[in-house]
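Heads up, this is only part of the complex; the chains shown haven't been moved.
All chains are identified by letter, namely A and B, in their written order; residue positions are counted from 1 within each chain.
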Amino acid sequence: MPRYATGRYTNNPAAIRALFNGGQVHRDVYVDREIYDLEMKHLWSNTWIFVGHDSQVPNKGDYFTTQIGNQPVIMVRHTDGEVHVLYNRCPHKGTKIAIDREGNTGKFFRCPYHAWSFKTDGCLLAIPLKKGYDGTALEGSKNAKGMTPVGAVHVYRGFVFARLAEHGISFDDYFGGSLSTIDNMVDRSPAGRLEVAGPPLRYINNCNWKMLVENQTDSCHPMVAHESSAGTAVRLYEEMGNPEPRPPAMEIIAPFMSPYEFMEGMGIRTWPNGHGHTGVNMSIHSDYSAIPGYFDAMTKAYGEERAKAILDENRHNTVYFPSIMTKGPIQQVRNFIPLGPDKTLIESWIYRLVGAPDMLLARTAMYSRMINASTSMVAHDDTEMYERAQEGLTTNGLEWVDLNRLYTGPESYDEERVENGTTERQMRNQIDAWVKFMTVSMEAPVEAAE
Amino acid sequence: MSVSRDQIIDFIYNEARILDEARYADWIALWLDTGHYWMPLDFKQTDPHLVTSFLYEDFFMLRLRVERLNGARTFSQKPKSRCLHVLNRPSIDEADDEAGRYKVVTAMHYLETRLDDQLLLGVTATHDLAVVDGALRIANKRVDLVNCDAAFPNIQLLP
């Protein structure tokens, strides 16, 4: 692919659509610089993106800095108790208001350059020597409003999502039934509440963000790519004569060796707009050992039947396209932050089930470091594949990526579907949504403006 | 059951060299099987359980890790990584000759390479050493990254 933009895709929805033929995707989707820039401008502006969890900002004035796509933003708890998401940019000369990962700013933000100050909802509060602006064009300009809020914010059971675009699809229409995974994760707290536990694991993969997102529901890779870690664990454990109690690694890592039959039976569910999950019927999380006292707490909170129902749900990975993957049995969110066509930052957060025994959080913490860190053997397996693919896709012998597994004809992604756990339907579902939200705003007047 | 200051310092340098030379069987042999290798995620982290970490490896995980490094299908190690430690002089912060327990703190620069890539990490290692049958062993090892809150690419070997 050319390393410079030929303007082949800008304002060209037809060219974008031509990148997906139903079963195969053109490699430009993963490697092209112009496509990446258009993703930032369209896809990541028109969709609902994960920002953080409201327990990261429990008190008024608490803030957290992150980015939505390539846009630096601040998530802050306003004096009215609401969570706001503001562009991290001073309306005077553009200075980032805060770059600490988190902190408390009190009743207002104060720009460190010339001390313009803003309420925690972004509204301009004060300017030193304000009289210097009397009768100037600042008054009435957008800059005078203060720090610009993003297009829309929605907090769902503690999880904060935002849409950069001022107008677009609503939160409920966008996520629809997929929210059931978040429900299940939160319901697993006897108090019906999660709390963030510590900072996220942060790691860099030198690949396109979609390679990570597609991998989340890729049920045909674990027994192959993870043989080095999971397979070796199983062998080692046997060589030791299967001692009890099993080392935790056997509970967390060994299931990655589950056979194809298991993966097929596990099932995959897809929802409209690119969302979906693996582990409909059971998952590699199904056999986790019971934690003393937990079921009692759940029963006390929900009654036995409901408690059972909540805990019987064993979803594996749920993708909230495009930005995160989350789980039910493990209270984790993996946040995919694009840094370039071939560079992605992953932040892996874990949460405490309020009212549940510490051991559940300990297991989540263990899962997270065993599977997600820069130092995780399982992550080494995956990263190796992503980065090899990013380089492999630059070859010109073949220009298409294949997603045909169990694709026997035209599919509608507007309906929720459950299929064989080895289908690549969820990957197709993502690309279908990708095309939709890349093109929906492509000819809107806002374009002309720029 | 005490050991000399020099023996302790030598032990620390020796462990680093064993890792640099990828003599993993020898390395495992330095450990007590009750030990943990802890690389905290949070700055000055105190709890290894309820906050996650880069590493908090029990003896099984450590064995798994070194086994994996030489596995026929360990694709992320085809080709292999290599590392080189350069240690500041270790400091024996605590010495209990009675109990034969020693706490040693060592700042080091750790270089890990693979193909044309090279990663430099600044780390501080804290060793809990125990004398068992007259020989020093690693009871626990904690490794703090100076920039623990930074984002990292794969770190496949062990500082």
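Worth a mention:
Here is the rule we use: contacts are C-beta pairs under 8 Å (C-beta built on N, C-alpha and C of every residue); 3 or more make two chains touch, one makes a residue touch a chain.
Note that the coordinates shown come from a computational prediction; the quantities given were computed from them, not determined experimentally.
Chain composition of the whole complex (per this structure file, using the shown labels): A x3, B x3.
Throughout what follows, only the chains that are shown with their structure count from here on.
A separation of 33 Å divides the Cα centre of chain A from that of chain B. If you check the complex, the residues on chain A that touch chain B are 101, 197-199, 201-206, 225, 227-229, 231-233, 236-237, 247-249, 253, 345, 350, 352, 358, 361-362, 364-366, 368-370, 373-375, 377, 379-381, 383-385. Taken in their complex, chain B has these residues touching chain A: 39, 41-42, 49-56, 58, 60-61, 63-65, 67-68, 71, 73-77, 149-156.
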